[in-house]
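Other chains dropped; remaining ones untouched in position.
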Amino acid sequence: MRTERENRIPSAEEVLLEMGASLDEGLVPAQIFNDPELHKLELERVFSRAWCFIGHESEIPSPGDYCLRYIGQDPFIFVRDESGRVRVLFDGCRHRGAMVCRAEKGNASHFRCSYHGWTYKNTGELIGAPAWRDAYGQLDKKEFSLLSATATESIHGFVFATLDEDAPPLDEYLGDFRWYMDVMWGLADNGLEVVGEPQRWVMDANWKQGADNFAGDDYHTLFLHKSMFEIGVYQIPPRANMFGYHVHAGNGHQMSFSIAPDRDDPGPKFWGYDPEVVKLFREENVTPEQFELAFRSRVSVGTIFPNLSFLQVPLTHDPKNTPPQGCLTVRQWQPRGPNRVEVWSWYVVWKDMPERLKELSYRAAMGTFSVSGIFEQDDAEPWQSIARTSGTVFARKRNLQYNFQMGMGEHATSKPAADWPGPGVAFWPRYEEGVQRSLYRRWHQFMTSASYPSSISAQESAAASGRRDVSGNGA
Amino acid sequence: MQAETPTSAFVTSAAEADIETYFTALQWLHHEAELLDDNRITEWFELIDQDIDYRVPIRVTRERAAGPGFSTDGWHMFEDYGSLAARVARLETEYAWAEDPPSRTRRLVTNVRAARHGDGSLIEVKSNLLIYRGRYDAPEFNLIAGERHDTLRRSDDRIRLLKRMVLLDQATVATHNLAIFL
């Protein structure tokens, strides 16, 4: 006999309800990866409430510089106003809604709507329109400024915005992840800069695939990326590569680290950055603990909830002739539909690096992790096919659940790592999917909370994700 | 990392080309496309000059006055002989999932405009390109359109690709990856 449950396609509500329970078992319903109703709910509850990445300040260095960006699927102008302040303005004219920012990049002191000529300063302030007195003698211009994101904050040049008045400050939202931003991006006096424009491309996949994968799916490199080991692009042997840490930073922010056991270990330090780059890293810019971790770091990868991922790692675009270079790519998984994602990929270097090393770093990162990258190419294949599976009626009626159980239970290989030098909760080695469980737990909380989701500490998060007794490491 | 603006003066106007140069370039481009569409990647790689400079600039929408929007420091591909060799080597492993099963591609090469250059050993050739790309059993497909600015070099009696700049007609690339050569 079929169960009543198997008799029909469940609603979004039911799926979320079932998921509340199944997540404790490390099981996630397939349906959340390709469902129109859930996708609409994500736009409503996740993307218009979370702190979303907008861009890096170095993309708009001068007053008037602007780029077009998206929060979820909605267009915003990322602009530096004449006073130098960074703003995130909704790109819809307050008159009738035409776009006011007609290019994806440029410099403008004003945005002028093409339809009737309403004109705004790059602060968003409405300043006039043709024949203003005759047309709008009584209108209060102040009421019709461009709408702005509710709050905008920047850390090490990375700009985030939220549309929700109830959102906590960015620092609070980031939880323990904040500490790691200093480790990775706070070392040099003049900080980071983006090279060129972000790549953009589309896949017929759900946006969460990328977020999940970068949250710590190291395990897939063993098989999916086997060609990379074979031709020497990635030079750490596959099994050795698993000897690293999974870090829960709370609030759904997750990381995976590969670090040297100590400073004297012969492998790469400081993510493989060239000594000329390492010279720029100054102990004074961070705490000793942070500096120590940076020193020993080989690979850092992670996802800031909901959809910003990063990868800091030594890579080469030409394994035969060029040694690996420290690289940093930051990528955003922008939702475009239940099974459609637009990937944005930025390549980031240290502002004061020699040009030659910037180019090597750029080419190494772009040659491996990008629309054409020989690493990332392969990820599109499973991600797209997961959307196919997740969209089936079979998956819906049978409540097909995906398995994120790796590392659960007392006997798992991966254990809480007492030696982890940073905040949050870490596990070692990387045979575990707890980082993904925490990510989906946070997602589930956003999807089901009517009021703004409360913070979850790394400890709670790691514990709830299938571990009972974990205690975090203070930093 | 800066390159000249991709659309700066490159080949002399089509009106000045001679038919023999045209036909040489045309045949070379057809042959190249055939090897790629037939998945004969190793043979294709033999058409590549060791000094190859192969790039696909990122494009952003700019106002008309700001030009066509090709980046001079952001790229979708930026390859030399070594990195192309790595790509070819990878496709020969058993784990090149991105193209296994291979995409079904069809390269429509049109509007070929060629001119001799330098001492006569170089041909500069512009061509328009439309790539049809299908995968699995989906009747849907991707189209990739663009213009290519190539420099061909004759040496050892063979013609090889010395430079390629692929100018895509898309700001957001409309395919899930560039695991194929353009």
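Just so it is clear, A and B label the chains in written order, and each chain counts residues from 1 on its own.
One rule holds for everything that comes next: a residue touches a chain if its C-beta (ideal position, glycine included) is under 8 Å from a C-beta of that chain, and two chains touch if they have at least 3 such contacts.
If you're wondering where the values come from, they're calculated on a predicted model, not measured in any experiment.
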| query | Stoichiometry of the whole complex? | reply | A x3, B x3
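The criterion applied here is as follows: only the chains that are shown with their structure count from here on.
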| field | Length of the line joining the C-alpha centres of chain A and chain B, rounded to whole Å | value | 32
| query | What residues on chain B touch chain A, complex-wise? | reply | 1, 56, 58, 60-63, 66, 69, 71, 73-80, 82-83, 85-87, 89-90, 93-99, 171-179
| field | Contact footprint of chain B on chain A as seen in their complex | value | 102-106, 195-205, 223-228, 230-231, 233, 317-322, 342, 347, 355, 358-359, 362-363, 366-367, 370-372, 374, 376-378, 380-382, 384
